[in-house]
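Of the protein chains in this complex, one is absent; all others appear in place.
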Amino acid sequence: MAMTGTPAPPAGPPAGGIARPSGRAPAQLREVRIERGYTRHAEGSVLIAFGDTRVLCTASVENKVPAFLRGKGEGWVTAEYGMLPRATHTRNEREAARGKQGGRTLEIQRLIGRALRACVDRKLLGERTITLDCDVLQADGGTRTAAITGAYVALVDAVRGLLARREIARDPVFGAVAAVSVGIWRGVPVLDLDYAEDRDCDTDMNVVMNDGGGFIELQGTAEGHAFRREELAAMTALAEAGIAELIALQREALAR
Amino acid sequence: MAMTGTPAPPAGPPAGGIARPSGRAPAQLREVRIERGYTRHAEGSVLIAFGDTRVLCTASVENKVPAFLRGKGEGWVTAEYGMLPRATHTRNEREAARGKQGGRTLEIQRLIGRALRACVDRKLLGERTITLDCDVLQADGGTRTAAITGAYVALVDAVRGLLARREIARDPVFGAVAAVSVGIWRGVPVLDLDYAEDRDCDTDMNVVMNDGGGFIELQGTAEGHAFRREELAAMTALAEAGIAELIALQREALAR
Amino acid sequence: MAMTGTPAPPAGPPAGGIARPSGRAPAQLREVRIERGYTRHAEGSVLIAFGDTRVLCTASVENKVPAFLRGKGEGWVTAEYGMLPRATHTRNEREAARGKQGGRTLEIQRLIGRALRACVDRKLLGERTITLDCDVLQADGGTRTAAITGAYVALVDAVRGLLARREIARDPVFGAVAAVSVGIWRGVPVLDLDYAEDRDCDTDMNVVMNDGGGFIELQGTAEGHAFRREELAAMTALAEAGIAELIALQREALAR
Amino acid sequence: MAMTGTPAPPAGPPAGGIARPSGRAPAQLREVRIERGYTRHAEGSVLIAFGDTRVLCTASVENKVPAFLRGKGEGWVTAEYGMLPRATHTRNEREAARGKQGGRTLEIQRLIGRALRACVDRKLLGERTITLDCDVLQADGGTRTAAITGAYVALVDAVRGLLARREIARDPVFGAVAAVSVGIWRGVPVLDLDYAEDRDCDTDMNVVMNDGGGFIELQGTAEGHAFRREELAAMTALAEAGIAELIALQREALAR
Amino acid sequence: MAMTGTPAPPAGPPAGGIARPSGRAPAQLREVRIERGYTRHAEGSVLIAFGDTRVLCTASVENKVPAFLRGKGEGWVTAEYGMLPRATHTRNEREAARGKQGGRTLEIQRLIGRALRACVDRKLLGERTITLDCDVLQADGGTRTAAITGAYVALVDAVRGLLARREIARDPVFGAVAAVSVGIWRGVPVLDLDYAEDRDCDTDMNVVMNDGGGFIELQGTAEGHAFRREELAAMTALAEAGIAELIALQREALAR
Partner (left out) sequence: MAMTGTPAPPAGPPAGGIARPSGRAPAQLREVRIERGYTRHAEGSVLIAFGDTRVLCTASVENKVPAFLRGKGEGWVTAEYGMLPRATHTRNEREAARGKQGGRTLEIQRLIGRALRACVDRKLLGERTITLDCDVLQADGGTRTAAITGAYVALVDAVRGLLARREIARDPVFGAVAAVSVGIWRGVPVLDLDYAEDRDCDTDMNVVMNDGGGFIELQGTAEGHAFRREELAAMTALAEAGIAELIALQREALAR
């Protein structure tokens, strides 16, 4: 059920002579686990873990599309994101109780939706909507990248069901999509930041890529000091390698 | 980690000669599992399963009280309830996106809060709030009774932490509280209805009791025809037995 | 216009030797008045008083049904509940100004709706909605039970209008529905609690029954200590007698 | 309890040879009734009727002021307005259920608040807020003018209580305030329009005046064709006479 | 681009021997500028300035009508009003961020909509909606009267486009509509109050008139002491003259 990511602990001294809080090597992912069929009702249901970050990603198929697409013969892929109130160190107010989703939530779910639409031929999907609900059960940094990586697997499972029931004739999913964060931690470019590293790093960048090595989204923010062209290049190189690993793990999970 | 509830399948023909959809005997609980420490950050974190119903119950302790209690030297215990959009057969709109919690949600979380306050001496708790977040990961009937039963275990875990850290001197939790549903299914009183039974039954009653055999809450609704005094008595008797079993399971889980 | 409920003051010492704050005998209702045609526009309009509790119940008929019933050839009965800001001892914030109905309001209006649907054949009603608006002008305990008892009379008036105008052929209302509260006050089971009694009692139970003596809803809450099986039986017996009186008063009002 | 307004039916043919739908003379008020002490809890509670328009006006005193007045040693007078869903010919959606007060509601309650503040010395009131809740039980035109006229009586009752309990030393209410509508109906200036007249008239003006004959508010709207200077003069003259009558009725009610 | 309103400074001493804060004569408008085509996308786009008050008025044409007008073959004219957060001396919270429009905003936009509908034959407009968005870039008193005066010009520009594209056959706009404020400042009736005068005056009245000298709306509020019949007459006379000037300026702008 669980699958291991980059397993081996780094041999020798860490790059730059600096130990990450997590003890990982700069280019090392956290242990990644992808569990399909985590709940019963959804057409796709995946629990993904990036270390202590755990996100439940479900894919729901509905035979309707938003108003702006009605009658156009194409489908829609969208995402919603939520965090359980106590997924974090201190309790966050429940967004349903507050009466609105915060800016961070809306920003993340828009990102997840765009990322997944980048690997779907919406004409082949037909007039259907696939909603990817990504709910964070436990947060330790990188919830949006885990959500994208897990939602892709849930999406594929939902589409496989449509194909198996012959509701659609051809697979609308092309390629694969995964995401990871990179950052500059005490001057060293590092991959897949956990909460302790994220809180303390100078730059934080989320990268979404496909299995052809193309960039789908790139969102970098300087937290401490502005980052330079070379740092950008180092971070994107780390992300490329990390995402290749994640896509391999997605494939392995989908082959089980 | 998991603990089994009433394990043995019923020997002989079912009472009344009628088979429940679940195949259980009228007085038989579903398999109940209680997993403590399910997530890492909350002071108490319990995943409870009543068959296919799975609810994550976390207890969060905060050193503040609502405005109406400030300066009175006593604490507060409250609950919030949510359901992931795809916990159910078809996707429900996310309450955070809709901008408000529905009437059913508010009704359930008020019930959970009242039930748990019934076993806490709020003076001994001091000026603290314990919030019990009950989030349904998968729904198959009985989510509110599972939530109450699991929230009690999370509450005890949170209070044990306060005692261990010597933040409070005496245990404010007295007795135990658990809940179960009972109903009249095709004329037969049955215990712990799953979704298929609930949808199809004439009366549905949720019962909350303590370990002294006293009733804390009783909420019965006639769905098909009105129920009679004798049926009420039969249902409460079933509930008494079921809750005794559940309280034994809570104890066992807390002893591990 | 007004009709008297249980008129005679209790002779002899009160049961259990304890005087209720209201001076009533344990099984004595408050004076109940039911005034039909209180306002002019609604198809049914009833002002009901349970002592100082006064609720205006109107029934509005509309030739439409909610989306989930469209085209099914059956009708809907629903309720809304409100309290004027100064119906109570101290002013409550207006829910319209606050921007949402509170949990208590939603819970009560859901209860009223379920109770009234229990005496309506929705097929016979046809594709119509009857909305029962129950607005509390003055509160002194028992507003929800007064609302249910009054809303039944308003509902019958609205249905009589439909029959008189030959919009429907057969009466969709079968039987009668009324409600009352019961409680344990200083150890004694008492009927129809006013605010002073309610605030101070150990258990509070709202009971909805029909004229066949069947239970439609039962909602009991232990406020002080948990209640026992025998207390439950005593309370339901009190409720049965009280509701029989209320149903007689409804009949009398409808016969005028 | 009830008091009669302009009682005598008009002798002779109506002005301009045109009969108003209500059969009243152009300068004739509807029957006005003012009932004090209508509900029990509020410091002032008045049911006012302008014909079939019935508004419950309560005055609530609270020992606090809005943030912008804190520490300034003066009080506040404010108003809220609501209409029961079935106060009107067809049912209006409940504003609490819709989640916001409409523009018409906000406009009316701002008008009522301004009108009543015009007769209160807020320094003499001290750091208190008096909230005037005006809830329309039945609507037949002129709800805002009835509300202002009734709220004045409720306000005086609340202030009398403060004086009686010696919470304030001097009466902060100076003079009296009342309101009435006037309009041009088929070319004839008429006083106190009911719903049938209002729907059908060319100009509708609400006038608030004090007992010194001064204007506090004047809000005129041309509905059909624009009105002329002479029509404005005729309407304000009608309003002056009508308001003088209303102020006499307020005095009479307050003297009982 | 800019056009000057009442240009000449007042000769001789001010009326009543009192100088207005603005130095203007009592009957003198501020400098009025009307700039058409201020933005590019809207069918009509006018920046209007009444002195330092600057309002951007756009007219948007859409081929749809609100639900209550569907299929009736007539159009709708409506308005929305907003103020940029820092249009005023101190920053106001953004209404979009607060989650609702305030009572003042709703009141003003209802006024603007009614005023403009008074000069449109909605049958000739056909099933179209023209929305007049009036956004205050800088406020110095009189924003609602500037908005009405500017919105009229934007409306005419939008209708000219419909006529030019032959979407409608006949001009639905009849006459002209403009608005101005008048007040009693230290006992002297004055025209077109700026913020400093408005804050400090006894009565404030907004007047909307057409080019036939008829009143469309009149909204007067006593701020200090109640105003008398003679003061009302003096104020409306001032408004008549001021609006005649404004309508001449509208014509001049539309002729360019």
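Going in written order, the chains are labelled A, B, C, D and E, and every chain counts its residues from 1.
Criterion: a contact is a pair of C-beta atoms (placed from the backbone, for glycine too) under 8 Å apart; a residue touches a chain by one contact, two chains touch by 3 or more.
What you see is a predicted model; the values in this text were computed from it and never measured.
A.B. asks: Taking the complete complex into account, which shown chains does the hidden chain touch?
C.D. replies: Computed over the complete complex, the missing chain touches A, E.
A.B. asks: Which of A:107, A:121 or A:167 sits in contact with the chain that's absent?
C.D. replies: If we include the chain that is not displayed, A:107 is the one touching it.
A.B. asks: Going by the contact rule already stated, which one of E:137, E:163 or E:188 would touch the omitted chain in the full complex?
C.D. replies: Answer from the full complex: E:137 touches the omitted chain.
A.B. asks: Which chain A residues would touch the chain omitted from the figure, given the whole complex?
C.D. replies: 100, 102-104, 106-107, 109-110, 114, 118, 205, 209-210, 212-222, 225-229, 232-233, 236, 240
A.B. asks: Spell out the interface residues on chain E facing the chain that's missing from view.
C.D. replies: 39-42, 45, 52, 54, 56, 58, 60, 62, 80, 82, 84-91, 94-101, 105, 131, 133, 135, 137-139
Simple rule for what comes next: only the chains that are shown with their structure count from here on.
A.B. asks: What are the mutual neighbours of chain A and chain D in this structure?
C.D. replies: none
A.B. asks: Using mean CA coordinates as chain centres, what's the gap between chain B and chain E in Å?
C.D. replies: Centre separation, chain B to chain E: 61 Å.
A.B. asks: Would you kindly tell me how far, in whole Å, the mean C-alpha position of chain E lies from that of chain A?
C.D. replies: Whole-Å distance between the two chain centres: 52.
A.B. asks: Distance from the CA centroid of chain A to that of chain B, rounded to the nearest Å?
C.D. replies: 33
A.B. asks: Please set out, as single numbers or ranges, the residues of chain E touching at least two other chains.
C.D. replies: 100
A.B. asks: Are the chains arranged, by touching, as a line, ring, star, complete graph, or other?
C.D. replies: Graph shape here is a line: each chain touches the next, no loop.
A.B. asks: Among all the chains shown, which pairs meet the touch rule set out at the top?
C.D. replies: Inter-chain contacts occur between A-B, B-C, C-D, D-E.
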